[in-house]
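Of the protein chains in this complex, all but one are displayed in their positions.
Labels run A, B and C following the written order; every chain starts at residue 1.
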Amino acid sequence: MNFLLTPDQEILRDTLGEVLGKECTPDKIRNLYESSHFVDLELWGVLADMGLFGILVPEKSGGLGLGCLELVLIMEQLGKFAFPGPIVEQLAGCIGYLTSMAETLPHLFGEFADQTLQNLLSGKMLASIALEGSQPIAYGGSADLAMLVESRAEPFLIEISDDLQLIDIDLVDRSYQLSQVVNLSAADIQTSTRATPLITEPYCDLNPLDIELCDITRRITFDRCSLCLSAQLLGLASWILTSTVEYVKVRKQFGSPVGSYQAIKHHLANARLAIEFARPPLYYAAYNLEQFSSNLASLSKAGDNFALDYSAYERDVSFAKVYASRAAGLCAKLALQSHGAIGYSWEHDLHMWMKRVWVLQNQWGTEDFHLDRVAQQVCES
Amino acid sequence: MNFLLTPDQEILRDTLGEVLGKECTPDKIRNLYESSHFVDLELWGVLADMGLFGILVPEKSGGLGLGCLELVLIMEQLGKFAFPGPIVEQLAGCIGYLTSMAETLPHLFGEFADQTLQNLLSGKMLASIALEGSQPIAYGGSADLAMLVESRAEPFLIEISDDLQLIDIDLVDRSYQLSQVVNLSAADIQTSTRATPLITEPYCDLNPLDIELCDITRRITFDRCSLCLSAQLLGLASWILTSTVEYVKVRKQFGSPVGSYQAIKHHLANARLAIEFARPPLYYAAYNLEQFSSNLASLSKAGDNFALDYSAYERDVSFAKVYASRAAGLCAKLALQSHGAIGYSWEHDLHMWMKRVWVLQNQWGTEDFHLDRVAQQVCES
Amino acid sequence: MDLTYTEREIQFRDEARQWLEANAPCLPMPPGDSEEGFPVHRAWEHKLYDARWAVVSWPAKYGGRDATLWEWLIFEEEYYRIGLPQRVAQNGIFLLAPTLFEFGTQEQKDRILPRMASTQDMWCQGWSEPNAGSDLAGISSKASRDDKRGGWILNGQKTWTTRGAFCTHLFGLFRSDPNAERHKGLTYFLVDLSLPGITVRPVNKFDGDIGFAEVFFDDVFVSDSDVLGQVNKGWEVAMATTGSERGLSLRSPGRFIAVVERLIALYKQEASNSGDLQNASDDQNGAVQNSYGQNIGDLRRQVADCWMKAQAYKLSTDQTVSLIAQGNKPGPESSLNKIFWSEMDIFLHETALRILGPRASADSEWMKGFEFSLAGPIYAGTNEIQRNIVAERLLGLPRK
Partner (left out) sequence: MDLTYTEREIQFRDEARQWLEANAPCLPMPPGDSEEGFPVHRAWEHKLYDARWAVVSWPAKYGGRDATLWEWLIFEEEYYRIGLPQRVAQNGIFLLAPTLFEFGTQEQKDRILPRMASTQDMWCQGWSEPNAGSDLAGISSKASRDDKRGGWILNGQKTWTTRGAFCTHLFGLFRSDPNAERHKGLTYFLVDLSLPGITVRPVNKFDGDIGFAEVFFDDVFVSDSDVLGQVNKGWEVAMATTGSERGLSLRSPGRFIAVVERLIALYKQEASNSGDLQNASDDQNGAVQNSYGQNIGDLRRQVADCWMKAQAYKLSTDQTVSLIAQGNKPGPESSLNKIFWSEMDIFLHETALRILGPRASADSEWMKGFEFSLAGPIYAGTNEIQRNIVAERLLGLPRK
């Protein structure tokens, strides 16, 4: 047993942190707030240059050959700096899904899927993903491509062009984009000329094991994205706490720093408590999910009932999301209270971090959705 | 509109408070803790001498002719001093039920019921009440009589004698008694020679309106008792808060009174907040329940759908119980924390008040039971 | 105790309800804290004034109806019941006006109140300064005596002035005795914002609306007739105002009851949608899920909690009003009120957002309400300060 990060993992995390500290400044986020864009292509390029889009991709396919734990570590950093754009959807969603398919179902993974993977790896194409066609797509209006991976159906790649009508939902976080497809039903998308299947055989012709594997690959994709969200939430929370601590050290009222009063001390101690107890479940779930997904090909050969086993991994992913979501929500609330009026102003950066929290709490499953997944496993199995 | 108590009500409350301050000292409760008794007959006599057993009984029948609000006021005082014995069951339960029957269904209220009422009024007989035969009876093992008022059945008076086997449940509050009848089923009780019906006609012969009125009288009895519990809980809470405030003013750590630290200040401010917002709902529910029950006879003549109307009163009673129960629970917890180790000792009085809270929270409906009654009215009606 | 309304009160409610239903503007209105929304609200509140509903509890000669506090509560209930928003005139009519009635000269009342009621003058509050937030006694803006002209020269800066960018007048505290410390030596001034030397800089709230202003004073002359109460006694005068702010007037129960009614409707709608859409997907525990996979029924108790909170606040207010009607003055108990309503307001909105599930992230009315609610525990004395007040003044715990 060893619950510590390797030196390599720490270097990956810290290096990215340094880069983002220089490149991804609050002003960049503020620019997006005050413009009609949602993606900063320069920032996007910085990540691509670091090769991070290939974090989950094997080295032999041009990636970094790392796993879910490393993914989560970089997402925590990206969250800390409120990095904008469909990073979760591109890295963990689209690329993660394609990589899993290539490993688990190589016989269904054809040239088109491979080409798509290569396009996404370079970072030159922006892609998002939806697991239900009826739901809004993160950054759909800014992406070039979207993948639609519905349950018990063929996975599709969709080119996003002007005649696909996407309407943005007004969000509290103006640097985040959620787009609803309005002029096509899910069924329409699948028959549209813009949509190309990502597997080489029609879904209805697949054998039962392949169907099971398709399904579980989809579930893993959902959970990997959920973990990325948890990591971003924790990153946001830790930025919020750190900057609040700095503020209350300096701001004086009644002749003393606000941070010297016990009420404020206890608020921020509670924030720290929430963060500290949310991080181990996140790393634990990421580590185990990686174990499971990288063994999936061999498990399936051995005829294990992997779908049943998988529900414990789902539970742990949901546990991580509930705790990260709560920690971030609590930090946001206590930070605003500790800032007083200044935090309530547009000019101060705090609100951009808070609003990102309020959006990410509800992406890839709300807190209640995840809480119910835990409850179902704990109370009913 | 006027939400204030009348001078008479305040005098009633304060007079009782003064008497109890002298008579019902913590030592009296401690004596019960360290003995095998649950009722202090001297204290019981004090209440009887003040005529308080007749608080709900019309003056013409030898009572004080007061209502549910006054009942609640005296219960708050009794709670404050952790007064022991089946006071709720005798005053609000048995006497309250009989008085309601006499007013609402005079044609079913015969000489036996009247004689019973007179016996109870004097305080010479101790009585308890159960609304479900299968449930334990408060102070059953100390009472002379118990009333069994089940739904859709004849109400009975049962003499408690040695051959009725009652087993006390070990409670966390050793000054409170809950007794389970073990050697008789509910059906047995009703056919026992010790049980006498309290109405003059067999239940199966009653007309539909009388059945409705019997049923609603039973519900009113339950709710009146619930309100008494709420009042006692608030009384306990306010004693706990007051004595904690006194302690933290004096106890020093790190060179200052414990009560000068902001964390302790905020604990106790929260306790005060909970109490202050629990009291108006209690008085409100008591006032309205009195209005309803005293108008019941005329309502029934007018053919109103009073049973339907009544659910709003039930909701308000439950609201009062939930808030009183939470306030008392919170005060107990914060008081213990503010006391530190001393509150954890047998020698200090605090624990007797805390334990009474923990028992009363679950009598006449748990917090969750009452919360669900509120939720049902609020969310489903 | 008598918990029934009089005939007159019932009539008053009917009249208010009928007028409001017949005359309410299109809802929802644009935000009152925005450049486009403010005039819309001002016009609506002027319409209220024309029908004598703007300041019901004021004397008739200033545009009111001499309504009792009970009638005022009834009016507020009816006002919020149909979904109307908080008043943009509130800092004038609810904070300054009670102080004027208590401390103002006849000339001041006659000059100021009718124009305030009719929305001709819009008043904002000048309490906070960059270094005086919860610590109001830290005020450093100065008033220097100008005997020649019979008045005072104001210098300094006020901040977090709600709707300051749109208002015409400001009331606030300035340090008139430079040698006095903390609460002493402050004077309460009534200032026309169009006076020379005043600069108003709009400050956006975090929702993007211009909710605040910074107001800069650079040798601004105000005459003696614009001093409210005694010179150097501004703290005492101001405390009367913050008393009303913390106490009753800003937050009538009607507002929260209306929120809870909308919340319950939202819950019922979601629960019935789930029931209709997802009968087949009920899990083994009989839980009903909405289309986002959340067990909506698990929020039932939380919705009940919302109802209880609003109801408890209403009943507590009824108790307070009864005391005031008997001649009592609101004391430190108002801190309990401030804590309760501000934390309740957050809870109500958090509950709504939970019911909304993933849609909670949208910039909806509920989200705006949530954002607004977060200011509650901060302004008018943070809840940390309020809890100190409860502990020290109500419970008698020692100051540090």
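The rule is short, and it goes like this: a contact is a pair of C-beta atoms (placed from the backbone, for glycine too) under 8 Å apart; a residue touches a chain by one contact, two chains touch by 3 or more.
Values in this document were obtained by computation on a predicted structure and should not be read as measured data.
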item: Among the chains presented, those that the missing one touches; value: A, B, C
item: Interface with the unshown chain - residue positions in chain A; value: 1-6, 9, 69, 241, 245, 248-249, 256-257, 259-262, 264-266, 268-270, 272-273, 276-278, 280-281, 283-284, 287-288, 319, 322-323, 371-372, 374-375, 378-379
item: Touch list for chain B against the chain that is not drawn; value: 135, 169-174, 176, 178, 252-254, 261, 263-264, 333, 336-337, 340-341, 343-348, 350-351, 354-355, 358-359, 361-363, 365-369, 372, 376, 379-380
item: Positions on chain C where the hidden chain makes contact; value: 271, 282, 285-288, 297-298, 300-301
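Everything that follows uses one rule, which is that only the chains that are shown with their structure count from here on.
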item: Where chain A and chain C are represented by their mean Cα positions, the distance between them in whole Å; value: 40
item: Where chain B touches two or more other chains at once, by residue number; value: 261-262, 266
item: Where chain C touches two or more other chains at once, by residue number; value: 384, 387
